[in-house]
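Only one structure is covered here, and it is reproduced in the block below.
Missing here is one protein chain; the remaining ones are kept as they sit in the complex.
Let's look at chain A:
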Amino acid sequence: MFHHKLTASALALSLSLVAPQLAAAQDYTPDPNAVDGGGIIVTYKDDVATLDPAIGYDWQNWSMIKSLFDGLMDYIPGTTDLRPGLAESYEISEDGMTFTFKLRQGVKFHNGREMTAEDVKYSLDRVTNPETMSPGAGFFGMIAGYDAMADGSADSLSGVTVIDPYTVEIKLSRPDATFLHVMALNFSSVVPKEAVDEYGADFGKHPVGTGAFKLADWTIGQKLVFEKNADYWRDGVPYLDSITFEVGQEPIVALLRLQQGEVDVPGDGIPPAKFQEVMSDPAQAERVVVGGQLHTGYITLNVTMPPFDNVEVRRAVNMAINKERITQIINGRAEPATQPLPPSMPGYTTDYEGYAFDPEAAKAMLAEAGLGDGFATELYVMNTDPNPRIAQAIQQDLKAIGVDVAIKSLAQANVIEAGGTEGGAPMIWSGGMAWIADFPDPSNFYGPILGCAGAIEGGWNWSWYCNPELDAMAAEADSITDPAMIEARLQKWSDVYMKVMEDAPWVPVFNESRYTMKSERMGGDDALYVDPVSIPVNYDYVYVTE
């Protein structure tokens, strides 16, 4: 579990507004026991799709890209606290609309060339260029000139200006408190133009960055080898000489190999079928690191489909679900949830209890809504374990208040399709597709999954809940960029989610914990193994003891 205070802009808060924001001298204390050298083996079931930071967007390549590339901003290892990355410092203008980043000097790409402000501009132009087909392009909507890039009428962001080789200025078109988090996303990684030009569409197979590791070998379908970047600009790291990612390994096979000492980290985690066996063996359980993650599993109630258009019905369903029992189905690998935000997210409302489990009250509420005899509906669910079992528990809970639920167990892509089709799915259990934050800020849990922007054909707001009043509140909260006002901003977000709970388009069910298993020889702070941004492991800071 992470116990540190997860204040989104703690760094910014501690410093004054217009003075250069310098890196805290000791933002992270390196492990005094860390030793250099050695290599680790990490396994995955699926192939690595791409290592292009503008395109890679799954939880497997996310942390790999983090180790190959850097952006202007970064996070303190094992935390959700921002720190400067390739930027040495930055200044924010009085109105919060202009950010001036001073770059570190002498940072070299893996090809040996020095990184400059031109590269920063090129990289932001590239990720927002429609031809790049970046899934993350939309994150950059606050940068001036984004719209012209998106509609193809410009080939460069007008808001990004190179002042000198080590200074870049970014102007926003609207104040946005999440901007620095966006600059820490993989999509903002700085890439060298000449390497992108050389490999073209295959840059993702030949990544060149400034990161702690560089790609040494990639045998498609078998393995990738990262080797240490000896010229890395952060002193002392990485500790490991190499990381080998072996792909095509079933999680259960990976676990067997870990038990034989052949694997250091099974990237897909402990398979559910083996979870109890591992945790009940003290020798194995002590090598499992448990942490929170920015995740919420929920049931969406489609507010456009009767009877879920009636708020009373949605509240009744909220009261009918036994969340405690559902967490038991997944061996207690989660905490029951009361609200959309996970507890470790800034803006979480600590004194809110949520809808208590009370089938009798739920029944009474249904009767009040004129549905005393219950009704029949459908629950869409992804067809991989444990989701169908969770769906059955939901089915039983709702049966108890007279609601007949038919379970539609489908492949992930089909559930996503049904959710994004108006009138497609009355209820969806989010398991396997649930929201995990892109960055540790409360706004990231609203727009695409609860806001009007997501309630469109092909969107991810599967309850089709659209409350313009809340959209306005959300926009207002994000326009508060003054670090001194951070508490006011978080309060506003807290209010937004409390209003959401009143309207009850979701049943928040649980917040999943993360369980990372490692080999005996792996060292480093536990927090590195449940790093909230580098999943599963922060490769730059872990080490091996033999």
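For the reader, a short list of remarks on this structure follows.
Keep in mind that, in the parts below, a contact is a pair of C-beta atoms (placed from the backbone, for glycine too) under 8 Å apart; a residue touches a chain by one contact, two chains touch by 3 or more; residues count from 1.
We adopt the following convention: contacts and distances are computed from a predicted model.
The protein name that UniProt records for the chain not on display, among "Glutamyl-tRNA(Gln) amidotransferase subunit A", "Phosphate ABC transporter ATPase", "Peptide/nickel transport system permease protein" or "Iron-sulfur cluster assembly scaffold protein IscU", is "Peptide/nickel transport system permease protein".
Annotation: of A:Ile76, A:Val225, A:Leu256 or A:Val311, A:Leu256 touches the absent chain (contact as defined above).
Across the entire complex, the residue among A:Pro307, A:Gly420 or A:Pro508 in touch with the chain not shown is A:Gly420. Checked against the full complex, the candidates A:Trp435, A:Tyr497, A:Phe510 or A:Tyr541 give a single residue touching the omitted chain, namely A:Trp435. Note on the undisplayed chain: of the listed residues A:Gly112, A:Gly221, A:Pro282 or A:Pro468, the one touching it is A:Gly221.
From the options A:Val225, A:Ile329, A:Ala453 or A:Met473, the residue with contact to the chain not on display is A:Ala453. Looking at chain A, the residues touching the absent chain are 45-47, 49-50, 52, 55, 57-58, 130-131, 133-139, 141, 150, 201-202, 204-205, 219-222, 246, 248-250, 252-253, 256-257, 259-260, 262, 411-414, 416-418, 420, 435, 438, 448-449, 453, 456, 458-460.
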